[in-house]
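Structure in structure tokens, see below.
Missing here is one protein chain; the remaining ones are kept as they sit in the complex.
Then we have chain A:
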Amino acid sequence: MTQSTDAGKQLRDFVKFSATVTGFSEFDLWGTGQAEGYYKTVLNQEGPDALQKAMASHPHTVPADPVVNSIIKLWYVGVWYGPELVGRVDVAAWTAPGRSGAKPAVPDYSRPEGTRSLAVSGQHQAGEDPAHGGQERKPLFVVSPDAYTEGLLWRAIGAHPSGAKAPGYGSWANPPVFED
């Protein structure tokens, strides 16, 4: 892929591919408002060739292209887990909202903003906007505050992102309804 190809088409291809691997329609994906930000995130982090290779891989190839896994997780929770973090449940545990009592020991990637280890791990701070600006590779960050609330995971489980898009007083007393 080169700079001269049609940027709009590349984005559309990215969304089309993302629909296949996430199980949500292209319409759903565009509706999150995150398509461009995610596309740029993958491009900036992994480069055009790696993205092209990921999109060309068969979705069910074993072992999967780890960039494909990163793309799926990006759509589901708005977090960029770089390919080197594939399978890192311990890292995922600390990026999930909620309390933390019995979670696995804190991996280096997952020290909160402001603490010393952060500088070592080069972690993204919210507001730095790595999707659009920085070229530096970062293994772990939330693309933007909106990316969190637009995570598809919550729709998949018949709920809402913890702390956003609340369903209304008393709605929790009713049985679950899944869209799918």
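Structural remarks
In the analysis below, contacts are C-beta pairs under 8 Å (C-beta built on N, C-alpha and C of every residue); 3 or more make two chains touch, one makes a residue touch a chain; residues count from 1.
Note that in this section contacts and distances are computed from a predicted model.
Not shown: a single chain whose UniProt protein name, out of "Cytochrome c", "Phosphate ABC transporter substrate-binding protein", "Anti-sigma factor" or "Choline dehydrogenase-like flavoprotein", is "Choline dehydrogenase-like flavoprotein".
Within the entire complex, the positions of chain A that touch the omitted partner chain are 20-24, 59-60, 62, 64, 69, 72-73, 76-77, 79, 81, 86-89, 92-106, 110-117, 123-124, 126-127, 140-142, 144-146, 148-149, 152-154, 156-160, 162-164, 166-176, 178, 180.
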